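Reading through the structure tokens given below for one structure.
As you look at this complex, bear in mind that one protein chain is not there, while each of the others sits in place.
For subunit A:
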Amino acid sequence: MMEKMIFGRYVPAHSVIHRMDPRSKLLMIFLFVCIVFIANNSWTYGLLVIYTFAMIALSKVPFRFIISGLKPVLWLILFTLVLHLFLTKEGELLFQVGWFSIYEEGLRQGIFISVRFFLLILMTSILTLTTTPIEITDGMESLLHPLNKIKFPVHELALMMSISLRFIPTLMQETDKIMKAQTARGVEFSSGPIKERVKAIIPLLIPLFVNSFKRAEELATAMEARGYRGGEGRTKYRQLSWGLKDTTLLIFLVILSVLLVLFRT
């Protein structure tokens, strides 16, 4: 039942993007999130779309798979589009029936914002689809390392992240299992009136919470039993290595940002 979700999921493959240093991928996402906001006309949005699709092609993750995973977010995107259509009343009047009217600016903004949303989600999916959670946290820890100087608990943060990422699939499996068990006891999660469906969440959430607390306690005990004492003096088994392809990727992104600034109106 939860099979369709692709967030936080890793698809193993041999592609340039898979082999890249997680730090460069993280930096790329960070930069990308910033420069997405530079775009403000069809040219600049076109550039971003081309860039994103080039990345998807390089990552060798089947396109159909990414799209099917986007379905849950589609509603959110549609919602913002509709809001813009209704609420932005600038520019030329395009269409009017009674009180309902669509203005040029509303349509333009709506489409741009939806595209922006779409691109951001695609890019971040590429990161999680091509990078194992452990790589992501290693990269994060390494990037945030300088913050240690101001007593920011970088290691603890990274540990928290890796634990939560690690338990996403477990939680999904468990959700699926409990949903099935309750379905077998006559709960209907996907049909019936809305009121009933909301009520059906309770027999799902309570066992999930109870089990998560139990698991957290067991994990803490297991870590302590193996002598975990935090990040101090801890060495790493997996070493990160920055290569030529990482530099190249970032250079491309800088070129993209320059182009965006030049073409924006």
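Basically, a residue touches a chain if its C-beta (ideal position, glycine included) is under 8 Å from a C-beta of that chain, and two chains touch if they have at least 3 such contacts; residues count from 1.
To be clear about the criterion, contacts and distances are computed from a predicted model.
Visitor: Report the protein name recorded by UniProt for the chain absent from the figure; options are "histidine kinase", "Heme-copper oxidase subunit III family protein", "RNA polymerase subunit sigma24" or "Energy-coupling factor transporter ATP-binding protein EcfA2".
Guide: "Energy-coupling factor transporter ATP-binding protein EcfA2"
Visitor: Among A:57, A:210, A:223 or A:261, which residue is in contact with the omitted chain in the full complex?
Guide: A:210
Visitor: Which of these, A:88, A:101, A:132 or A:182, touches the one chain of the complex that we don't see?
Guide: With A:88, A:101, A:132 or A:182 as choices, the missing chain is touched by A:182.
Visitor: So which of A:65, A:79 or A:152 would be touching the chain we can't see?
Guide: The one listed residue touching the chain not shown is A:65.
Visitor: In the complete complex, which positions of subunit A touch the hidden chain?
Guide: So the residues of subunit A touching the unseen chain are 3, 11, 61-62, 64-65, 68, 174, 177-178, 180-188, 202-203, 206-207, 210-211.
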